[in-house]
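Quick one: the structure is below, questions incoming.
As you look at this complex, bear in mind that one protein chain is not there, while each of the others sits in place.
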Amino acid sequence: MSGFRYSYALNQWRQSPTSFVRLEDHERAFKTLSVSGFRAVELWAGTGRWSNLGRPEHLRLNYGSSAGFVGRLAECGIDAVSSLTWDPSAPAAEEGFDLRSTSRPADHARILAAVDPYLDLLTELGCDRIVVRATEPAGRIGADLDVGAVASVLERIGSAAKDRGVRLAADIDCLSPLRDAAGIASLLDSTDPDLVDLSLSTADLVVAGEDPVAIARRHVDRIGHVHLKDSHFVDSENAYLLPGAEVDMLQGNAGRRIERWFFEFGSEAGLVDAAAVLGVLGESDYSGWVVLESDQSPEPATSAMLNAWYLTHIAAAGFRAAARTEEPAR
Amino acid sequence: MTWKRWSYMDHWITGTPQGPRQPTFNRNHTERYLRQLETLGFTGFDTFGFTLPIYASLYGSVPAFERALQDHGFVGLTGVFAAYPYATDFAAPHRRETHDRIFADFERTAAAVDGLAVENVIVMPTNTYFQVEPVTDETIKITAELWNRVGAMLAPRGLNLTCHFEFWGAIRTEDELALFFEHTDPELVGFFCDTAQHTIAGVDPLALFRRYRDRCRGFHFKDTQRVDDFDAYRTAPDAELMATGVPRWFYEMGTPEGLVDFPALMREILDSGFDGWLTVEHDKADLGGGNFAEATAVAKWYIDNVLDSVRGGAA
Amino acid sequence: MKWSYMDHWRSPSPNGPIDQWQTYDSMDRFLKQVAAVGYDAIDTFDHRYFTIIDQYGSVANYQEFVQERGLERIVNTFHAAAYDQRNYAPHIASTHDNILEDFRVTMDRWSGIQLDNIIVMPATLYYDMEPVTEDKIKTTAELWNKVGAITLDAGVKLTCHHEFFCGIQSKEELDTFYAYTDPALVNLFVDTAQHCIASVDPVEFYEKYADRVTGFHFKDTRHQDLVGDYRRRPDAELMGTTTPRWFHEMGDEGGLVDFEAFMRAVVRNGYDGWLSVEHDKANKLGGDHAESTAIARWYAKNVLEKVAREEAAK
Partner (left out) sequence: MIRWSYAINQWKPSFDDFTRRRDHERALRVISISGFTGVELTTGTGRWEPLGNPDQLAANFGSAAGFADFVHDAALEAVSSWFFDPLLGFREDLSGPADPADPAAHDSVVSHATWFAEALAELGGEVLVVRPTASAWQRPELDDAVIDTIAACWNDVGRAIAPLGIRLALHFDFLSALRSHDGLERLLAATDPALVGFSVDTGEFAAAGLDPVAFIEAHPDRVAHVQLKNAAAVDDDDEYLRRNAEHHVKKGGGEKPVPRWFLELGVAAGIVDAEAVVRALVSHGYDGWVTVESDLSPHPPTSAMLNGWYLQHVLQPITAAS
């Protein structure tokens, strides 16, 4: 079997600004994931005292120190923080709500400054992966994206990360102007493989009309991180170009009015072939993380358990001992 | 008497296919939200400064959103709330070096609501207590300088600057409040009475209103079931959601366990001649299985069926 | 050490909260979640029979559906009867024929699979049995001795689960009841929370009757009934004055049951049957069955199973 490990993203547990703030809520999520068979979690960057796992200073305050956090995770049956996702263009109070774009060279120095505290945190947490959103949504940047500028800042972040033993994986999401096969290839061709990996996000690829298996095969040597989640829909109308695509498309404000795109595995309408993706990773010598998500789920705990069941029984014989090969009869 | 000017402070969580989210999830949810408020009979709508861009993106512009409010029977956007709950290098009212930045933020807010129905710009005048302490006369005076300056900028634009004091903020006791008001210009810096926050901080909101009646610009009508008698206000990083043993501080008015005497306050308001907005706020009403729609309906029921019966000139 | 999950469940749907029996899909998702966090089997209510026949054709077919999702089998059923002094009351002998017939029918319905236990609340609501006398308990015991013989004929143990609001719930009432029942026919099913609410120490009580115990509901509570809620009319379970929510999953903060001590007792007494986890009304006050089920299984795996190993090694 291959050498990759599974992790679970915590992002969806925080559904509203005031949710997932108390430490007992964190603890319940950790335990839910642990007992479902996941031994690592992915953090995501945020802002404010209520996004208190998403800012280094708040995480330290809550748990006394980074080590205190790691200790608490261990007590809950979580061995590692696999990774942290970070969007350089997301404004944060702690950074004076600075608005930055990876596509604007003038912003790059500030992006590098902003990532620094996160790299410190990851080092303290023993985590070697930062997943960086490569671009802003297409609808915000406009048509002419300077791929070279994006590549340049990713390389610089990648280099700073490498200095601390952390690798960068570029996240190209379904709203990115680089979301299709050509866009992904252009970014990878423009970046140094020593500094920038690809974060393969299966659901985002499906939404973008791409086959995640084909993309995985094509760039198997560059994959440094995997987000494994399912989607029920393809954005066949290019709604990602709408100016407010985060809401217009992903929250059904416009167009086809689809209010939920991403799903846990195992539903009939799912478009991602998880077993095939894992097969490609298994055949290669991929040794990073495969991170499952409850993204957009109304019940993140339920989605985590269903994803665990699906891995165990359908998609990944190695996830848990008791493996099964076919979907149960209905 | 029937008070005509009830506004609703824009906290709300509703069910979506992605779980509980704010109504700005999309325009359809926003419309459903506004219809529910309209049904209950609110005519004022207060929101957060940081939500204005979201409404602008959903409706095309902030004025377009105000027109949508008016289509739903509101007089318009009546108040804007601005806050820096967490001290940063960029925003800390007790540190002079951040004042220019904060002042500039308020210039932008003022521009954003220019020409709208907005009467009050409500601010949280300080950051979390634990980041400011020790709270001294000096920190309060520096804070007062900032708000005098912001108030002076807003006043000519027809906007009242008014200060809303959190139980976990760095101005919370009667003495701290007194010092702050002593150092701020009554014409430029108003008082905003949040019934629950003061009660939690151990300060009687009714007494405060009597004392600062002349500079009171509005109220948040909300209740609490608990006084902070165990220094929860100093909880780091946050006292509002993370205080030990208190997962929920705030409740809608009309709950039997509530500590605030709303009829008495109402009587006092009627007697005082106050003629501004009375605002209903439901902060975190979803905690512990609660829900915003129901909390808002039963609070407005309480207004129509209990507070409307209150008469002034008692005893 | 094998864990079974008792079928209390709610999940959201487009038309409000539903239980897992709503559709094949909701059952499928329920069973997969239970299996995913490492439960080995499920318990159910025998009144689900009608839904089972409607949706799955037979009890055996339903069990197969369960097994296809990675769970071993159905271990126990709970016989939730509508007690009424007029026709179905264990302390009133004239109603016994009716009750006995009910059990003959029930055992026949479930004969397609092998169950370990059929669980009953052995008495009516407390207020329907008051005053609770030795005579009434004796009459009750006579009934369950006869029922136990019927179930044993069907290869299933009869076992008694004492709700805090039923007519046999205090230490004295329990002792009287077990003195009058035949150990070969009438067993005990210890619900940790129910006894705790009734101010009966679950560990002591279990130790005393360990040789008659054929199962457990591992669940927690944050409240003892100190105000007489157990005899509150018309209802104690949902409408009690103490709390709107009596039951919590084990492993959550604020719980009153000492599960570690309980687990040690289970091991010390050489119990080798199934351990059942129950989340009764876990959705109250903003709770969520899915999460509670994971948290409880986490606690079983990471705390109780370790304690059990320690105790076994002694």
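In this document, chain identifiers A, B and C correspond to the written order of the chains, with residue numbering beginning at 1 in each.
In this section, a residue touches a chain if its C-beta (ideal position, glycine included) is under 8 Å from a C-beta of that chain, and two chains touch if they have at least 3 such contacts.
Worth saying up front: this structure is predicted, and the values here are computed from it rather than measured.
Taking every chain of the complex into account, the absent chain touches B, C. Considering the full assembly, C:Pro14 is the residue among C:Pro14, C:Pro131 or C:Gly270 that touches the omitted chain. Of the candidate positions B:Gln36, B:Ser57 or B:Thr143, contact with the hidden chain is made by B:Gln36. The missing chain lies against chain B, touching residues 14-15, 32, 35-36, 38-41, 291, 293-294, 297-298, 300-302, 304-305.
Residue-level contact of chain C with the missing chain is found at 10, 12-19, 22-23, 51, 54, 82, 84, 86-87, 233-235, 238-239, 244, 281.
Convention: only the chains that are shown with their structure count from here on.
Ranking B-C and A-C by contacting C-beta pairs places A-C first. For the pair chain A and chain B, the distance between C-alpha centroids works out to 36 Å. Here the CA centre of chain B is 49 Å from the CA centre of chain C. Rounded to whole angstrom units, the spacing between the C-alpha centres of chain A and chain C is 42. Among all residues of chain C, those that touch two or more other chains are 12. Within chain A, the positions touching two or more other chains are listed as 298-299.
The part of chain A that touches chain C in the complex is made up of residues 24, 28, 31-32, 34-37, 76-77, 266, 298-299, 301-302, 304-306, 308-310, 312-313, 322, 324, 328-330. Chain contact summary for the complex, chain B toward chain C: residues 15, 286-290.
Residue ranges of chain B in contact with chain A, taken from their complex: 13, 15-22, 24-28, 57-58, 84-86, 88-91, 101, 128, 236-238, 241-242, 247, 284, 286-287.
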